[in-house]
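Got a structure for you, questions after.
Omission of a single protein chain aside, the complex is shown with its protein chains in their original locations.
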Amino acid sequence: MDINRERLIGMLKTMYKIRLFEERAKKLYKAGMMAGNFLGALHSYIGQEAIAVGACSCLKKDDYVVSTHRGHGHAIAKGGDIKRILAELQGKETGYSRGRGGSMHLFDLKIGLLGGNGIVGAGLPIAIGAAFSSQYKKTSQVTVCFFGDGAATQGTFHESLNIASLWKLPVVFICENNLYAVTTPASETIATPNVGERASAYGIPGKVIDGNDVLLVSATVEEAVKRTRTGKGPTLIECRTYRWDPHCFVITETRPKEEIEEWKAKDPIPRFERKLVEEKIINQEEIERMKSEVIKEMDAAEKFAQESPLPSVETFKEEVCAK
Amino acid sequence: MDINRERLIGMLKTMYKIRLFEERAKKLYKAGMMAGNFLGALHSYIGQEAIAVGACSCLKKDDYVVSTHRGHGHAIAKGGDIKRILAELQGKETGYSRGRGGSMHLFDLKIGLLGGNGIVGAGLPIAIGAAFSSQYKKTSQVTVCFFGDGAATQGTFHESLNIASLWKLPVVFICENNLYAVTTPASETIATPNVGERASAYGIPGKVIDGNDVLLVSATVEEAVKRTRTGKGPTLIECRTYRWDPHCFVITETRPKEEIEEWKAKDPIPRFERKLVEEKIINQEEIERMKSEVIKEMDAAEKFAQESPLPSVETFKEEVCAK
Amino acid sequence: MREIRYVDALNKAIREEMIRDGNIFLIGEDIGPLGGTFGVYKDLFREFGEKRVRQTPISESAIIGTAVGAAMTGLRPIAEIMYIDFITTAMDQVINQAAKLSFMSGGNVQMPLVIRTQQGPGTREAAQHSQNLEAWFVHTPGLKVVMPSSPYDAKGLLKSSIRDNSPVIFIEHRLLYFKKGSVPEGEWLVPLGEAEVKKEGNDITVVATSLMVHQALEAAEILSKEISVEVIDPRTLVPLDIEKVIASVKKTGRILILHEAPVRGGIGAEFVRQVTEKAFDYLDSPPRVLGGLNTPIPFSPPLENACVPQVEDIVGMVKEIVKEK
Partner (left out) sequence: MREIRYVDALNKAIREEMIRDGNIFLIGEDIGPLGGTFGVYKDLFREFGEKRVRQTPISESAIIGTAVGAAMTGLRPIAEIMYIDFITTAMDQVINQAAKLSFMSGGNVQMPLVIRTQQGPGTREAAQHSQNLEAWFVHTPGLKVVMPSSPYDAKGLLKSSIRDNSPVIFIEHRLLYFKKGSVPEGEWLVPLGEAEVKKEGNDITVVATSLMVHQALEAAEILSKEISVEVIDPRTLVPLDIEKVIASVKKTGRILILHEAPVRGGIGAEFVRQVTEKAFDYLDSPPRVLGGLNTPIPFSPPLENACVPQVEDIVGMVKEIVKEK
């Protein structure tokens, strides 16, 4: 492994952070403690952690990330503050979007987080715009654009990849193919076996990789980031993965049980952990310490969110009327 | 040539029909005798005749054609009545769309003509729908969908080709790549050298052919039509061609003179004609007779259109109010 | 009469029509085995198979476009847009194609097409999942606009919409799906363009559609001791039965229009325009609109609630209007 130890350990910790955050969020949601739990706009990232973490481990703080409806993992991996994420999920004034956005709309310009999106496929053209900005201003910032297999069949996919290629924009497209869009299998929605191979239709490199292998994700994204930082244009990377939970918590699970179990056995966290232990980069004790740190952080975030005030209706109305 | 004589002669005649129709339309337009000549929504098909004619020569009367803003050629090739086309261009009640649609919107369900479109790229999903209909009703009808290089970068291209492939719809996509969208060169808008090769991104056959060779067009489309009539799904065919006139008659010509001349030398009509003469399918005398027949038809059409009444404003208002 | 849920009334309407006419098919996202995100298509995939229940990729332009092409060539599509917010990705096909092609072809083609969708705030899903967009479609010549408030209307109006030869946008409300109401057995329709007086009254006319009908009725109930409120549900915004509204205003002299969409440029304004034009001399006080605040819908529950009319707001506004003059 040619990544330094600190970064590797950081990656493992971030994977735990995402996993435990999502578990906590689910628990709170099921206990009726989330703002959004009437119809459940809560999309769990569990199972896909290797992608956000692998990809964001290649980015600098001022690089941009364009996220999706399933965006908690991206926000955490890009360095988002879980206190403010959880507060946002509860509709609190201290949340990233002051309770205006909710789970699907986490923004933090300071860490380059350009928001999730409630519209499938809408992030791709926005990512083009962010990448255009960096190219225009001659900064060396890169934009990573996450999207799902479902988004790959929206017209915006086509328009955006075409323009990104034509203008050699500094953007990396990462398709998280978790095999389903809500309940519809990717095999029913994508006419080719892979999304990654569509890259050839835009004259850009395309990869199809195991998205549960965080090291492979990070190595692949690293290469794409290097390429695009030096002006050579975009890459499309399809990461095959699986979400463990249903699409969101009000949608009935329709996927075969065996399939779910099969994929749970491919859990990206123990897989990476085993590797790190084998290579003596971390030991069991350190792992336990790491986990308890993350849990503490989670407790603190829960407390913070819980104690944070809801936005003031009066102030809000004044704001609206001022417009 | 394995096409029968009658069909070959018919093809030549239709090419002349289109050419002379467009010349006549342009003349009338420039004389201020078209309804639409304030801003000139008149898009000439001159130079591209081999495509409409080659493609439609493979179709039956009840097969469908989805056309574009540059649609006179498609309408004529599908068997449209030039009297009613010209009347439509002059906004007359006897026009195909009773003067409601104009040049860009020629419809005749009786010959499967499903209209032009003023929105670039909008025809592709509509073509999918027509093809879906035939598949649903188990007729053996095929839909041919024409569109330009400009339309190939709209999101609808992607959505439609993907679905057509997934559902094995009986549709043939024909991209008339005339190298420009208004004044923008295709090289600035399409990230790959060809549109045709994008077919692989949808798992369907793709061809890139000389669109000024009517026999090649017809042979290529014939194969695609056969394929799709027997349930094997869509084909994408890119026909390289050139329009002789500016985008429409109010847009300044920006293309290099030499380029225009070069392409005029590749005129599809004499090229085909030479071949037919060589192969003794037609002789010069027959050609002259054919041309004068077409001119007569054109004169009759002009007279018909000229003498036709404009739609009644009163009747129209009553129709509107009834809704 | 038996009571069934709004969502089941819709399901029954579709099923009955699909049995009646083999040219009807369904197209949309997650409408197969799941039966649609809200269950409107429950069991239909099992009954009719993938030929007639066509689940698609996430490609809204192609969904509507396919429906347009199919309608032009003799089928009768029912296309679902999961949330009305997502119709923004297909507006060209709705506005420039579905709504216009029959006209632009001089009647050469017909467009018997239903676009089913649902809208509304109230479920903490934020601004991209909570819009009320009926005003856009009311302003689009060539479309019919239907907004049922009860299971009875949902069933009767959907059947009429399916049988109509013009494109219809059929807008349901997420918060109504699980409300019950009585729906008779047998074959009957609710015609498009016929308003219904949901409650009679003499002091003020309240016009409401969809979810707001229920809020209006609740407010009327609360006010019943002091103010006699007439509640009218136009049921279809296009065609609009303005006569029934005018008749009511001539009786009450006052009118309040309710909707969840922002007041600015909403359909309330259109009612005000028609009522002032046609019944100016009968008005005892200015027509008023109570609608949404002029803001994207926020996620946080107290803010979201503040954005759309609540029963107590309606009560307050009715009192205010009746007190005037």
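Labels A, B and C are assigned to the chains in the order they are written; within every chain, residues are numbered from 1.
Going forward, contacts are C-beta pairs under 8 Å (C-beta built on N, C-alpha and C of every residue); 3 or more make two chains touch, one makes a residue touch a chain.
Here the structure is a predicted model, which means the values were calculated and not measured.
**Student:** What are the shown chains that the left-out chain touches?
**Tutor:** Those shown chains that the absent chain touches are A, B, C.
**Student:** Out of C:G201, C:P262 or C:P301, point to the residue that touches the absent chain in the complete complex.
**Tutor:** Answering carefully, the residue with contact to the hidden chain is C:P262.
**Student:** Touching the hidden chain in the complete assembly: which of C:W136, C:Y152 or C:Y177 does that?
**Tutor:** Considering all chains, including the one not shown, the answer is C:W136.
**Student:** Where the complex has a chain not shown, which of C:I24, C:V53 or C:A127 is the residue touching it?
**Tutor:** Candidates C:I24, C:V53 or C:A127; residue touching the omitted chain: C:A127.
**Student:** For subunit A, enumerate the residues touching the unshown chain of the complex.
**Tutor:** Within subunit A, the residues touching the omitted chain are 64, 66, 95-101, 105, 107-109, 114-115, 117-119, 122, 124-134, 136-137, 155-156, 159-160, 162-163, 166, 323.
**Student:** Need a quick check: the contact residues on subunit B for the chain that isn't drawn.
**Tutor:** 35-39, 41, 88, 91-92, 97, 99-105, 117-121, 150-151, 153-156, 181-184, 188-190, 251-252, 254, 310-311, 313, 316-317, 320, 323
**Student:** Applying the definition given at the start, please give the residues of subunit C touching the unseen chain.
**Tutor:** So the residues of subunit C touching the unseen chain are 61, 85-86, 88-89, 91-92, 94-96, 99-100, 103-104, 126-128, 135-136, 138-139, 141-142, 238, 261-270, 272-273, 276-277, 280, 283, 285-289, 293-296, 298.
Keep this in mind: only the chains that are shown with their structure count from here on.
**Student:** Whose Cα centre is nearest the centre of all Cα atoms in view?
**Tutor:** C
**Student:** How many angstrom lie between the centres of subunit A and subunit B, each centre taken as the mean Cα position?
**Tutor:** 46
**Student:** Give the residues of subunit A touching no fewer than two other chains, as numbers and ranges.
**Tutor:** Touching at least two other chains: 153-155, 188-190.
**Student:** Show the residues in subunit C shared as contacts by 2 or more other chains, in ascending order.
**Tutor:** Within subunit C, residues 56-57, 59, 61 contact more than one other chain.
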